[in-house]
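For this view, one protein chain was removed and the others were kept in their places.
Naming follows writing order (A, B, C and D), and every chain is counted from residue 1.
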Amino acid sequence: MILGKVIGTVWATRKDEQLRGLTLQLVRELDPDGSEKSRYVVAVDSVGAGVGETVLFVQGSSARQTEVTKNKPIDAVIVAIVDKMDVEGNKP
Amino acid sequence: MILGKVIGTVWATRKDEQLRGLTLQLVRELDPDGSEKSRYVVAVDSVGAGVGETVLFVQGSSARQTEVTKNKPIDAVIVAIVDKMDVEGNKP
Amino acid sequence: MILGKVIGTVWATRKDEQLRGLTLQLVRELDPDGSEKSRYVVAVDSVGAGVGETVLFVQGSSARQTEVTKNKPIDAVIVAIVDKMDVEGNKP
Amino acid sequence: MILGKVIGTVWATRKDEQLRGLTLQLVRELDPDGSEKSRYVVAVDSVGAGVGETVLFVQGSSARQTEVTKNKPIDAVIVAIVDKMDVEGNKP
Partner (left out) sequence: MILGKVIGTVWATRKDEQLRGLTLQLVRELDPDGSEKSRYVVAVDSVGAGVGETVLFVQGSSARQTEVTKNKPIDAVIVAIVDKMDVEGNKP
């Protein structure tokens, strides 16, 4: 999984039928210290993540292993909203 | 999924039989602010995307989960044409 | 597999049901000489790796081939704790 | 799929049995304007591509969806020889 921050939402009328009804969130990759990377993905939301939240997203075939994404042409899905990170480097 | 812009079309006569009849679009990766990245993919079009349109494309095994790509040697497919993006950073 | 160092732990209450009970370790990619790269993944721990340990992690669909990750939306898993590396360049 | 140019051939006597009889072409990634990138893959040739030709190659599990690569430990295959590209940016 990769750490990211939900920075927006993508709207598409013309799309593969299997994407109907799914929320497409724009996610920016994050470093563990919270700094933003210059890589973005559009991920299906399976956990109700809102804009501004720090999340974990899964990519590739594993992105099809949630209830909402199964067998669909989807290669990125948000699977968790991060509450807290204990990072070694953060300990004084 | 990754944001991209259709910038052209690729023509190939000598190709795997399973690619016959499919449109191969040249897609340039985009940042959410619309700036162009230096990464390109050739993706099968499953939604009628034209040159100049902003799209979402799927990669890897998930690219074989559309009706036109199933079981074929295809690792990138356009699955949506983007109408609009609400991006946090765009709000004044 | 990729070499990494466990640098922390990620906590998430709201997550896909299939992630319940799993430890999510934050892993920083390492070069063989021990220098740290600027790439991070969050990986499920299948071998009891603690913070500070050098590990091998597996990505993609292969990350679903352990007992604890099977059929789950997981794309990274720690599969080994490294005891020792014999690297050619280290021999004087 | 990714655009590339066949720049050579790789010879290997000691190899997995399933690779016997296959041509292993060295492919350099290309930008649509024809400039060469610094990324190379060794791909199985399924369409008779010769050195110097511009091709499309497929990666990952989709590379096992051709007749010559099915079920084999192969993660890159040439699936088309490019005749022509219509690129928006090329139109004056």
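Points to keep in mind about this one:
Operating definition for what follows: a residue touches a chain if its C-beta (ideal position, glycine included) is under 8 Å from a C-beta of that chain, and two chains touch if they have at least 3 such contacts.
Note that the structure is a prediction, hence the values are computed from the model and not measured.
Of the listed residues D:Met1, D:Leu24 or D:Leu56, the one in contact with the hidden chain in the full complex is D:Leu24. The missing chain lies against subunit C, touching residues 1-3, 31-32, 46-48, 56, 58-63, 65-66, 69, 77, 79-90. Against the chain not shown here, subunit D presents residues 7-16, 18-19, 24, 26, 38, 40-43, 51-52, 60-61, 63-64, 71-76.
Criterion: only the chains that are shown with their structure count from here on.
With centres set at the average Cα position, the gap from subunit B to subunit D is 19 Å. Averaging C-alpha coordinates per chain places the centre of subunit A 31 Å away from that of subunit D.
In subunit B, the residues touching two or more other chains are 60-61, 63.
Pairwise chain contacts in this structure: A-B, A-C, B-D.
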